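Shown here: the complex without one of its protein chains, the others still in place.
The letters A and B name the chains in turn, as written, and every chain counts its residues from 1.
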Amino acid sequence: MNRITVETLLQDLASRGLNGEKISEQQIKVFASKDNFVNHLHYLQTIGFEHLANINGVDYIAENEFEVVYQVYSYEHKIHIVFKVRIPREKPVILTVVTLWEQAQFYEQEVHEFYGIYFEGNKDLSHLFLENWNDLPPLRKDFNTEEFSEKLFGSKRHGGGK
Amino acid sequence: MNFNSYSLTKIAKEDKDTTYDLFFGPNHPGMHGNFGYVLDMVGTEINSVRPNAGQLHRGFEKLMEQRGWVQNLTLVPRICVMDPDPNEVAYCMSVERIMGVEIPERAKYLRTITLEMSRLTAYLLAIGGFGGTLGHYTPTHWSTADRDLIMDMFEWLTGGRVYHIYNIPGGVRSDAPEGFFDKLLEVMDALEARLPDYDSILFENPIVHKRLKGLGYVSKEDARKTGLSGPNLRASGNAYDVRKDVPYAAYPYLDFEIITQEGGDALTRALQIRLEYEQTINLIRQAVKKIPEGDVRLNLGLLGNLKVQAGEAYEKVESSKGEFGYYIVSDGGTKPYRVSVRGPSLPAGFLWAQKHLPTMKIDDVAAWMGSLSICPPDFDK
Partner (left out) sequence: MFNINSLEQQDNQDKLWDKVINYFRKRSLWMLHYCTGCGAMELPPVMTSRWDMERFGIGPMATPRQADILLITGYSSVRTMKRIIRTYEQMPEPKWVLAFGSCTVNGGMYWDSYNVINNLGEYIPVDITIAGCMPRPEAILDSMLKLMDMIQAGEAKAFRKYKENYAYYKANQDRLFMERGPVLESAALRYVHEETEGGEA
């Protein structure tokens, strides 16, 4: 397979209806819609982007949206794609990519735990890290960690001084 | 009469009630860090496995949103205790990418030197870990003592033994003290002179070979697809190294080849660490030789009030365990909007545990964990 450059990749993706931006010579970001992003990820996988480094969420509370970010890398083309999918905050449901990458199971569990995003098709969304947790998923912007710590563990700002 | 049918395992397999849950860790001498597996056992054979993570979860990603850009440097190295510097460098690189600044050449070399020193400490721990998990404590004692040579160098350079916080956005904190590089080269000579000892006691030891050969096999394709990285990936025959593929710091100026091996099992991964250990010593020597004079840090104004323009970037660094990636989103304020950390251990610690362990006996679990260099803090975060 020939090595493709960031520019040709962006053109290729644009012809498939995906908007993208260049971040650096070896990195681009791509915006996909939640309806067909799995197809796009599958396409990327077939042209050599086989390394899923991470899945993480971002909470854009001002725009009332969550973003699920897939970090995808190609060993052949040596290009990293920051693949971004926006979903509404009121109904944070998105399709799973476990069928494409096995390790996505655990990344999705993690995102579910920390953002409350549901991955449709993922059979096991149990908590990996937190125990006895009844509050908002902690990485959401409307979860106040300082207040939580103050109430449950009795923490004090500046160690109680000042 | 078939002897096997009378062994405990065979009898137990017929009776479903004799399976039992064994908590391997967190309080277990063979466990690396505060992490555990709940093993469903029949006799000494493992039926299924459930990772028992979260004991080290501190909510780093949330805390980083509460603190300033430079304050976060105290948090990031604590994500991986054994190999802290890749975190600092990846975080700083991400911030610098968003800011669009290029650090001075001398700072790049100093970063490279600290990264490689940190890699050496982690490899020495890994070598000790191999010994310890196989019940062979001599290499553990040796490597801990050898590791302290580098820790002393770190203390001289940065003031801290374990956590250095030497890299900051815009370069490194301060220049190396006088005489540091000469002493560093001496330490490298001393460490290289120790390698034959390690070879004879561990890497050429027939017992170690017997124990590790064939354990935890990962094929070339599987390693690429499931997100393994670093020495684990290269030991399965994939020539991928962030230092070469997405060059950062001073690696483009240094001369080295990606070491790959074809084996894919625990023994190959152990030998991979041995080979890369030698390469690391070589890299430090090259960097010390080539380091230019000049500034070590850009003037970014008052760092306490550092503001980073809106933007996002994902930067990665090759650590001793694999790819450490920092995805940072900035909204232009004095605090990051979101920092997401990609730790190298998750695919091995969770996914490969479920693939490998059900074919293993309890005796091999600790050695298997050591061979995949699973470091729990980086997925617990």
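One rule holds for everything that comes next: contacts are C-beta pairs under 8 Å (C-beta built on N, C-alpha and C of every residue); 3 or more make two chains touch, one makes a residue touch a chain.
In this text the structure is predicted, and so the values were computed from the model without any measurement.
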Notebook entry, point to check: Quick one: which of B:Gln55, B:Ser174, B:Gln279 or B:Thr334 touches the chain that's been left out?
Noted result: B:Gln55
Notebook entry, point to check: Looking at the whole complex, which of A:Tyr60, A:Tyr75 or A:Phe148 touches the chain that is not displayed?
Noted result: A:Phe148
Next item on the list: Can you list, in ascending order, the chain B residues touching the missing chain?
Entry: 26-29, 33-34, 54-59, 62-63, 66, 74-75, 78, 81-82, 125, 128, 140-141, 144-145, 147-148, 151, 161-163, 377
Next item on the list: Touching the hidden chain in the full complex, which residues of chain A are there? Just list them.
Entry: 90-93, 116, 118, 120, 129-132, 134-138, 142-149, 151-157, 159-160
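Throughout what follows, only the chains that are shown with their structure count from here on.
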Notebook entry, point to check: Taking each chain's centre as the mean position of its Cα atoms, how many Å separate chain A from chain B?
Noted result: 23
Checklist line | chain A partner contacts - residues on chain B that touch it in the complex | finding: 51, 53-54, 57, 59, 61-63, 66, 97, 224-227, 229, 238, 240, 245-246, 312-314, 316, 323, 325, 327, 329, 337-338, 340, 342, 346-347, 350-351, 380
Check: Which part of chain A faces chain B closely enough to touch in the complex?
Finding: 23-24, 26-27, 29, 50-54, 56, 58-59, 69, 71, 75, 78, 80, 82, 101-103, 105-107, 114, 127-131, 138-139, 143, 145-146
